[in-house]
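Pasting a structure below so you can have a look.
The other protein chains are all here in position, but one chain of the complex has been omitted.
The chains carry the letters A, B and C, assigned in the order they are written, with residues numbered from 1 in each.
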Amino acid sequence: MNGVHDLGGMQGFGPIEPEANEPVFHADWEGAVLAMNIAAMTQRLYNVDEFRHGVERMGAARYLATSYYEHWLASIETLLVEKGVVSRAELEARTAAFFADPDLPLPRRSDPALVARMREAIRKGAAASSEERPSARFRPGDRVVTRNMHPPGHTRLPRYARGRRGAIERVHGVFTVPDSHAHGRGRQPQPLYSVAFESRELWGAAAAPRERVYLDLWEPYLEPDGGSGDGRQA
Amino acid sequence: MNGVHDLGGMQGFGPIEPEANEPVFHADWEGAVLAMNIAAMTQRLYNVDEFRHGVERMGAARYLATSYYEHWLASIETLLVEKGVVSRAELEARTAAFFADPDLPLPRRSDPALVARMREAIRKGAAASSEERPSARFRPGDRVVTRNMHPPGHTRLPRYARGRRGAIERVHGVFTVPDSHAHGRGRQPQPLYSVAFESRELWGAAAAPRERVYLDLWEPYLEPDGGSGDGRQA
Amino acid sequence: MGGKHNGPAEPRVALRVRALESLLIEKGLLSTEVVDEVVRVYENDIGPMNGAKVVARAWVDPEYKRRLLADGTAAVGELGFGGRGGGDRLVVVENTPAVHNLVVCTLCSCYPWPVLGLPPTWYKMPAYRSRAVLEPRKVLSEFGLEVPESVEIRVWDSSAEIRYMVLPERPRGTERLGEAELAALVTRDAMIGVARVGALV
Partner (left out) sequence: MGGKHNGPAEPRVALRVRALESLLIEKGLLSTEVVDEVVRVYENDIGPMNGAKVVARAWVDPEYKRRLLADGTAAVGELGFGGRGGGDRLVVVENTPAVHNLVVCTLCSCYPWPVLGLPPTWYKMPAYRSRAVLEPRKVLSEFGLEVPESVEIRVWDSSAEIRYMVLPERPRGTERLGEAELAALVTRDAMIGVARVGALV
């Protein structure tokens, strides 16, 4: 999806503003959102690619007007409702109840097993790589061109790097393709490569010399360079 | 500037929602904004390219959260302040005065000469074409490739059509280049072409057949196809 | 219009506009008459009824149609239309059984004011501007216009001071209508290219 989340190369967002001595969380609710998300994924209510696409679907104006953990909250809500875990109606009703009485207590519940599972999840992480080993089409040094593709759904080929020529830097292995995994079409593992692009290839002749951008790209995003390219008229 | 105003090919903005029996203006202030803008340009306080770039500079989140005439108002304010016509301080003070008393009357002033000038401006329009006739490099049917350029300032080569191959459809004549005119560097007239692009060239192999997009592009945006291209490694 | 306002519930933007307006009036750069006149012109004199007259004339007068397609600016000038918001040049593109045209401005909201008036809100919003160049057939379908795959779609993205207007196909069954009756059939949407001119029932 060509959404505003695809920020690489955009202009006009002003200076970068680091915060001195920034705390890990700026408010209690941020930690709660982080925990809910990890808990939901640990319990397989949705996967990380669905989660990222949930953020992308939140609407451009809202995305730009809200913070990181608000993006997360939006995606968590969207997915839990879509998956039938929570209904929109009960969420709105409960929200109204908390708006009416901010002192409402949270339900008390002890679940040592879930805490242990979370500790384990945080320690081990989630696997995106696969034991399957389809043979990789490209090797380090191979010249490739990225596809000029504009799928309406989730993809991890940023817009600034479409239809661009680069070189395979490294073969990472075989990984879940987010484009299918975000849409309930399974993991469909494919070779994943680190691909190096010269800045001048990405941004044109005015780009600075001696700058390279490296992207991790799945094999279906790539074609051998020298072919006719995708949609190009030779 | 690669800003959110450059919307061609973006996704996720939902359905198009026409309004039945839409009025010309939805509120009195919209008409006032339109009139202020025409009056300002008629009196040469700024030019149309500066005006468009003023909208582009308003900030992405605000751009997406506000309406067309709010975009106009933002640009008018920016330019009138930058040009020294109005100071930020007097604008804020006057705004505070209207917030405090919405019934404050507008100053009364009669200016039949300005009304006549405005009528003439509306009737005649503003000239962007030039009598100068630098010889055009391309002719109808010529194959061209657009430059892959990402200037931080104003440009009228949309991002979706950069580094793309097309064909000259028509030579419009010689017109002011917005890229310089928006930044106080004069008109710098250049040949302007209608350029035809196949959808598959713009959007890749998945694009529908028998669709073409036509853009009006200035000669400095274009190179002959068959050259090495801008920033491409042959 | 420049002299009144919308009452106590007036939104902040309206008051902001009045603040700027009052400063420009004091500085001799604006007057309430100017605002009233501009509003009057765009509410009454300039609108799609102008373009409709152009289309109707082209339908009944082959020689005018030829001139219109060759030099839109001059041909609409013959009917008294032109000027501000028309950019520098009007290009009229003709729909045929084989070609359907559609007008957009992806970068801002350029629109052929002299023949169509001020653009409708949907024309200025991100949904239309983003999608018209990427998936025009789907956009047209959402407007209720199914364009067969055999018909070529041409999207005109108004990136310079050239403005585009679509000359729609004349519907069947209108052979006996006069120019004014024909003009009454022609809609704004048909001249943008998101609708056909409906056949007489």
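Everything below uses one rule, namely that a contact is a pair of C-beta atoms (placed from the backbone, for glycine too) under 8 Å apart; a residue touches a chain by one contact, two chains touch by 3 or more.
Worth saying up front: this structure is predicted, and the values here are computed from it rather than measured.
Seen from chain A, the chain kept out of the figure touches residues 5-11, 13-19, 22, 24-29, 31-36, 38-40, 43, 45, 52, 55, 64, 67-68, 70, 73, 76-77, 80, 85-86, 90-91, 94-95, 97-99, 102-112, 114-115, 118-119, 121-129, 156-158, 160, 172-173, 175-176, 178, 192, 194, 202-203, 208-218.
Keep this in mind: only the chains that are shown with their structure count from here on.
Between chain B and chain C, the centres computed from C-alpha atoms are 17 Å apart. Separating the centre of chain A from that of chain C, both taken as means of CA atoms, is a distance of 41 Å.
Residue positions 9-11, 13-14, 64, 202-203 of chain B each touch two or more of the other chains. Among the residues of chain C, those touching two or more other chains are numbered 126, 130, 134.
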